[in-house]
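With one protein chain held back, the other chains of the complex are shown just where they sit.
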Amino acid sequence: MKVLYFAWLKEKTGLSSEDVDLPNGVTDVSGFVAWLQGRGDGYADAFGDASIVRVAVNQEHVEMSHPLSNGDEVAFFPPVTGG
Amino acid sequence: MKVLYFAWLKEKTGLSSEDVDLPNGVTDVSGFVAWLQGRGDGYADAFGDASIVRVAVNQEHVEMSHPLSNGDEVAFFPPVTGG
Amino acid sequence: MIRVQEDDFDPGLELERLSAGNHGIGGVCSFIGLVRDIADDEQVSAMTLEHYPGMTQKQLEAIEKEAHARWPLDATLIIHRYGRLEAGARIVFVATASAHRDAAFEACHFLMDWLKTKAPFWKKETTEAGDQWVEAKDSDEQATRRWNKT
Partner (left out) sequence: MIRVQEDDFDPGLELERLSAGNHGIGGVCSFIGLVRDIADDEQVSAMTLEHYPGMTQKQLEAIEKEAHARWPLDATLIIHRYGRLEAGARIVFVATASAHRDAAFEACHFLMDWLKTKAPFWKKETTEAGDQWVEAKDSDEQATRRWNKT
């Protein structure tokens, strides 16, 4: 999967994007977030309060319960503030 | 009084403005309209259906019951259609 | 600001001026009214706008003042043309600047609705069948009433 981070999620993880294989046993976004939280301090900080993180899968806004599969583009970001 | 006519009231009366002394016994706009209706065919035509005529006294929209006195500027026109 | 004029205007220039030098403005809403080439299924080639000069300025100022009383506005502009205007020509321009987008949107809509029923302008359409005065629409009266304070 291609994983993208925007705004303060990018700053906290220190990454704008990375390629990650869907971890064993992970089937949806919330499972993937739980897995990311265990990957180090930057991730733990970025996903410390997952309730304020928004997610898009394949460039569509989705809920944390959305299923994931290899080949998906997953993006994490704060609530949008454009306009 | 200065009396002004706009749009089709101007065309029907054939006048854009005229000076008229407040007729004896006339105290408000509706009395004045009744008096105008008797002044000739053009006026009768213009004021044939007074319910569709709008009036301003001293450049403010008013009702037909508005009082009149010499020195007033009275304007008659159809409902406005600008914008 | 109010301008009643025969000449055309430049919306880009007016928008630029409206917010120039005031960085507290977060949004500018504007509306341009144009001469449509169709009315009641008839082809309209041009329109002639008549107005009541002494009253127009006064009425538009009163309408503008009302908008400032209702919304927090940094600046407003109303330009209304009169005379003969071809199909596609600009008739009216209303612009509102505010710190807040809702105030800008609502005040601009309000100004258009109010001037449609309160500003002394009359339109005559030129069609193949001849010239005819445009009749006021009930929908404009209704649009004005939605701004009545409750």
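Per-chain numbering from 1; labels A, B and C assigned in written order.
We adopt the following convention: contacts are C-beta pairs under 8 Å (C-beta built on N, C-alpha and C of every residue); 3 or more make two chains touch, one makes a residue touch a chain.
Note that the coordinates shown come from a computational prediction; the quantities given were computed from them, not determined experimentally.
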| item | value |
| --- | --- |
| Visible contact partners (per top-of-document touch definition) of the missing chain | A, C |
| Residues in chain C touching the chain absent from view | 10-13, 15-16, 19, 23-38, 87-88, 99, 101-102, 104-105, 108-109, 112, 143 |
| In chain A, positions touching the absent partner | 4, 6-8, 10, 56, 59-61, 73, 75, 77-83 |
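In the analysis below, only the chains that are shown with their structure count from here on.
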| item | value |
| --- | --- |
| Computed distance of Cα centres, chain C from chain A, in Å | 48 |
| Chain A and chain B: spacing of chain centres that average the CA atoms, whole Å | 73 |
| Junction residues of chain A, two or more chains touched | none |
